[in-house]
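Below: one structure, written as structure tokens.
In this view, the complex is presented without one of its protein chains, the others remaining in place.
Read from first to last, the chains carry the letters A, B and C; within each, the first residue is number 1.
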Amino acid sequence: MSDRDVPSLSDIQAFFEREFPHNGTVIEQLSHHASVVRHPVGTQHLRPGQTVMGPVMMALADTAAYCCLLSRGIEQVQAVTSSLHISFLGRPVAHRDLLAEARPLKVGRRLAVVDVKIHSEGSTILVAHATVTYSMPGRSRDSAS
Amino acid sequence: MSDRDVPSLSDIQAFFEREFPHNGTVIEQLSHHASVVRHPVGTQHLRPGQTVMGPVMMALADTAAYCCLLSRGIEQVQAVTSSLHISFLGRPVAHRDLLAEARPLKVGRRLAVVDVKIHSEGSTILVAHATVTYSMPGRSRDSAS
Amino acid sequence: MSDRDVPSLSDIQAFFEREFPHNGTVIEQLSHHASVVRHPVGTQHLRPGQTVMGPVMMALADTAAYCCLLSRGIEQVQAVTSSLHISFLGRPVAHRDLLAEARPLKVGRRLAVVDVKIHSEGSTILVAHATVTYSMPGRSRDSAS
Partner (left out) sequence: MSDRDVPSLSDIQAFFEREFPHNGTVIEQLSHHASVVRHPVGTQHLRPGQTVMGPVMMALADTAAYCCLLSRGIEQVQAVTSSLHISFLGRPVAHRDLLAEARPLKVGRRLAVVDVKIHSEGSTILVAHATVTYSMPGRSRDSAS
């Protein structure tokens, strides 16, 4: 993989704010081996029982995993999520931000698989674990399906 | 399962509007065997490439599956998503609503598993397929973990 | 996809017996749209509680899904399982054969996704549901990862 055009954390943060203005996450750390992404939690993210809604965690897992790929080159913007598996392990604390830590298990030419662990800030107890698979952009135009 | 308190489609729609005001889905059909839920698609749901963002489909799958459980009795409001697996099969059409059709594969005393198929309105091509698992509310207070 | 070399049910059965002699399954029906595969159940497939072991069902799901791809052309023999998700829904009957019905949800140029439902012979109750994803053989030599 070419190292030209390797984007910085602030490049990727700006990309998300421009392309996904409703995303709302903040990238905390970024390297080829791991990313940490924060999701601020407000009242609109809660469900009955004073806990965070599942879809907030699914979107956060997808964002954190995607950051791992983007850190390898801006052409990865064309990577497409092909599947996501998430296990909900416990109730997040209602008024604490969520932090997702993503680590690539494999980055191949056709598929990438990223492991994501989510916990509430200030706690080490996992609230969710996800495995996210991406179909990688082809070098030629073979990424359509 | 008791049939007292079996809620109607409009009861469940009102529940979603009250408890999940940002959810934005519309229940189209509801029975013990299937639910159909619509997600109106606007500009805020699109990602680069003029297609619908993955998290919109994940949230829709979770909502449609949850409706299947709620239709069996309002006490199912305490069912908690324990895992969700989604395969993204193709790009949704950018300015068409999404429709999710959910069918329970199993409704047990401890776990329920629901199959969800998503397509763009006016098309029969699947854009996503999900399997959603719920931990069912205990009869006594044993649903905490 | 080329239609040359479309194999018959007995071609595929012979392929399994030659290449996977311990597989033990019998193809019952085969078309582009569905396959039905039988797994004879003997004492060696049972676990404590007089029910069939989970790995038997996982192997059967993989075989039935693979048959759907093979029916499209013998070059699909190079398709590789990239992920498998299975939900166990109930206990199979101990001394009944298992039947798996596989239907492709998508057959793309890079990925195929197949839905598989498993039940005991003589029963309509599902015992397992699987989603199996394959990385498809490249036209040129790009299938290595």
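In this text, a residue touches a chain if its C-beta (ideal position, glycine included) is under 8 Å from a C-beta of that chain, and two chains touch if they have at least 3 such contacts.
Predicted model only: the values in this text are computed from it and were never measured.
S.K.: Would you list the chains present here that the left-out chain is in contact with?
M.R.: A, B, C
S.K.: Quick one: which of A:6, A:34, A:94 or A:126 touches the chain that's been left out?
M.R.: A:126
S.K.: Which of A:72, A:85 or A:110 touches the chain that is not shown?
M.R.: Of the listed residues, the one touching the omitted chain is A:85.
S.K.: Which of these touches the unseen chain: C:85, C:106 or C:119?
M.R.: Considering the complete complex, C:85 is the one touching the chain left out.
S.K.: Spell out, residue by residue, where the missing chain touches subunit B.
M.R.: Within subunit B, the residues that touch the unshown chain are 82-83, 85, 106, 108-111, 133, 135, 142-145.
S.K.: Over the whole complex, note the residues of subunit A touching the chain we left out.
M.R.: Considering the whole complex, subunit A reaches the absent chain at 85, 87, 89-90, 105-106, 108, 113, 115, 126, 129, 131, 133.
S.K.: Over the whole complex, note the residues of subunit C touching the chain we left out.
M.R.: Residues of subunit C in touch with the missing chain: 19-22, 44, 47-48, 53-55, 58-59, 62, 77, 80-88, 90, 145.
Note that only the chains that are shown with their structure count from here on.
S.K.: For the Cα fit of subunit A against subunit B, please give the angle of the superposing rotation, nearest 5 degrees.
M.R.: 180
S.K.: List the interface residue numbers of subunit A and of subunit C, divide the shared ones by all numbers used, and answer same when the ratio is over half, different when under half.
M.R.: same
S.K.: Just the number, please: Cα centre separation of subunit B and subunit C in whole Å.
M.R.: Centres of subunit B and subunit C (C-alpha means) sit 28 Å apart.
S.K.: Report, in whole Å, the distance between the mean C-alpha point of subunit A and the mean C-alpha point of subunit B.
M.R.: 22
S.K.: Hey, how far is the Cα centre of subunit A from the one of subunit C, in Å?
M.R.: Inter-chain centre distance comes to 32 Å.
S.K.: Can you pull out the residues of subunit B that are in contact with at least two other chains?
M.R.: Only 85, 87, 90 qualify.
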